[in-house]
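All protein chains but one are shown in place.
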Amino acid sequence: MEEVVQPNVYVRTCIALLMLLAVTWSIAYINLGPFNLIVALAVSIAKAIVIALFFMHIKGSSRILHLAAVAGVIWLLILISLTLGDYISRGWVPLNH
Amino acid sequence: MSISISPASEPFVGEQFDDIEQQRDAAKLGMWIFLATEVLFFGGLFLGYTIYRFTYGHVFVAASRKLDVLIGGTNTAVLLISSLLMAFAVRAAKLDQRRALVGLLAGTALLGCVFMSLKAVEYHKDYVDHLVPRMGFKWEGTDPGNAELFYWIYFAMTGLHAIHVTVGIAIMLVLALLAWLGKFAHGNHNAVEIAGLYWHFVDIVWVFLFPLLYLVGHR
Amino acid sequence: MDQFRLFPPQASTSSHEVDALFFALTLISLFFMAVIFLPIIFFSVKYRRGSSANRSNPTSGSFWVESGWTLGAVILSLGLFAWGAVVYFRIERRPSNAIDVQVVGKQWMWKIQHAEGKREINELHVPVNRTVALTMTSQDVIHSFFVPAFRVKQDVIPGRYTGEWFKATRTGEYHIFCAQYCGTQHSSMIGRVVVMEPRAYEEWLKSGEPTESIVLAGQRLFHDRGCSGCHAPNSQFHAPLLQGLYRKPVPLSEYLRDSILQPGKQISAGYQNIMPSFAGHLSEEEIMELIAYLKAIGNQPPPSP
Partner (left out) sequence: MIRDATEIDIKTRGEFARDNYLSEHTVRSWLLTTDHKRIGLLYLGTILIFFLIASVAAALMRIELLTPQPKLVTSETYNKLFTIHGVLMVWFFLIPSIPTVLGNFVLPMMIGARDVAFPRLNLMSWYIFVAGGALALWSLIHGGVDTGWTFYTPYSTTYANSHVISMAAGVFVAGFSTIVTGMNFMVTTHKMRAPGLTWFRLPLFVWSLYATSLIMVLATPVLAITLALISVERFWGVGIFDPKLGGDPVLFQHLFWFYSHPAVYIMILPGMGVISELITCFSRKRIFGYAWVGCASMAIAILGFLVWGHHMFVSSQSVYAGMIFSILSFLVAVPSGIKVFNWTATLRKGAIHFATPMLYALGFIGLFTIGGLTGLFLAALAVDVHVHDTYFVIAHFHYIMVGGMVMAFMGGLHYWWPKISGRLYPEFAGKLAAMITFIGFNLTFFPQFILGYLGQPRRYHVYPPEFQIFHVLSTAGASILGIGYLMPLIYFIWAWRHGRVAGPNPWRATGLEWQTTSPPPKHNFKETPIVTAPPYMYSAEKDVDLNLASI
């Protein structure tokens, strides 16, 4: 028999998640300018981490699983940041007038 | 990943493995690697979203406002709760609680169906509101082309996610059936555990989709 | 143009710069080939199985040797990168005081128009020793405007303007190739650049039927298509005057293009978004003519109200 987690850990995790959902949802009605996006993303990341740690049991599992869990995200960041870099810097050197 | 089914009281160990530990570790690692590929599979769409949101920020805000936050938000809650049930299902499987396991898997599937039904209602509403590209799309505001682009990305992302939910529901139903037949008894709960990982992953994707699509800018 | 050769003609200012880097790379490649192939041959002979060479104290690694060649390769790489980047920057950045030529690519031909209004297809006449700058777009798929003798190439993208420039240094005829695969007749999308003495070029410009300059054509369109109905001092619509516009920092061709085709994308401060989109109503050539006109009046001072 493998070890199992206490049920209240799951319940608390879920409550935390629902609270975070409430945060994003309500923040959206306040104008924070560009911070709306930043807050929304921060909350989403927090939610994702909570789910991975407790529901998916990353907490307490081997290091290789930690690596596998972040690898996809890091690679996605590579894809997005380098491509976005192209779009942002287009036009810095005018190719036509 | 190998779904090991055996009625014996000893857990079933594939002939390539030395012991059940190795088998479980392998299955978990395999699933996590698969989830990494899933991140990048969705990643292509996230990239498209990022680039066009960067280029056409204003229209994206306007277009996002037409989506139904109430349905989107409720659906987020539905998925989060379904994840709770799933977590309990895995626990029940490990503790060899057959009845609880069947119930929890069925419950997870049920919430998945609730999600899909709400999604269907929402898609229909979008259709009625002329928000579906190529199907009577109408846009009163500025820049109809880029607004259409937003909805196209919206449907691509939520559509791909919906496909994943549907697959997840099917898996849950099959697992519930197998659990009912007692296939996961005696430590053979590997399949439930990795299916759980999948379900939680689908949940995480939605956690990002909800604010990015429904809450662009403030409302 | 049609004779056997091992090396392409060098007919522009860039061609020398690119070739210099090319030769440097060739030399470095030969160096590495020597450094690798000669030892392989030497060892193959000396240490062939059964030879009586001394094989005592074999080494299977050395931190210093490894770091040495790694570092050497890194430094060399950085140098080569820098050289390539400097020349690239020059090739990509459009110089001022150039002769403007508009190029529209379509399956499978190049439509070219000079500022003076003269049009040609699959041919480009330019004077020698003058900088010529192309503003290019495509009306269907991606093409690429490639003149090997000038060592320049640039993809031509639908919905956008890209630029390419060269300064021919030798008269003669050179190939134009479409280098980006664009469909069935991709390999027939070829033409020639004719580099002429300035005098001959002037004559060529004047030859044939008299043409309306690109700016004049744009002006005509501006009236015919109803732009002037709004963008005029006494218009009943509240629309910005376009004189002086081009002096503002933003307005490049790209911006003007978007203003005409996707007017809602960036709204000028203080105006309502009432301008209709002209997407689909203007050909790529017409848009280019309008832009040329807008640039011309854009350089004028705004009329005092």
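The first chain written gets the first letter, and so on, giving A, B and C; residue counts start at 1 in each chain.
The definition used in the following text is that contacts are C-beta pairs under 8 Å (C-beta built on N, C-alpha and C of every residue); 3 or more make two chains touch, one makes a residue touch a chain.
Being a predicted model, the structure only gives us computed values, none of them experimental.
Considering the complete complex, the chain that is not shown touches A, B, C.
Within the set B:I20, B:A89, B:L111 or B:L149, the residue that contacts the chain not displayed is B:L149.
The omitted chain makes contact with subunit C at the following residues, 1-8, 17-18, 21-22, 25, 28-29, 32-33, 36-37, 39-40, 43-44, 47-50, 53-62, 65-66, 69-70, 73-74, 77-78, 80-81, 83-89, 91-93, 107, 140-142, 144, 146, 148-149, 151-155, 157-160, 162, 175, 177-188, 190, 262, 265, 279. Contact residues of subunit A toward the unshown chain are 64, 71-72, 75, 78-79, 82-83, 85-93, 95.
Mapped onto subunit B, the interface with the missing chain covers residues 1-2, 14-17, 22, 25-26, 29-30, 33-34, 36-45, 47-48, 51-52, 55-56, 133-134, 143, 145-146, 148-149, 152-153, 156.
Methods note: only the chains that are shown with their structure count from here on.
Annotation: 41 Å between the Cα-based centres of subunit A and subunit C. Subunit B has its Cα centroid 15 Å from the Cα centroid of subunit A.
In this assembly, the C-alpha centroid of subunit B lies 46 Å from the C-alpha centroid of subunit C.
Not a single residue in subunit C touches at least two other chains. None of the residues of subunit B touches two or more other chains.
Touching subunit C in their complex are the following residues of subunit A: 91, 93-97. Contact residues of subunit B toward subunit C in the complex are 56, 58-59, 141-143, 145-146. Here subunit C touches subunit A in the complex through residues 89, 92-94, 133, 135, 161-163, 252-254, 295, going by the rule given at the top.
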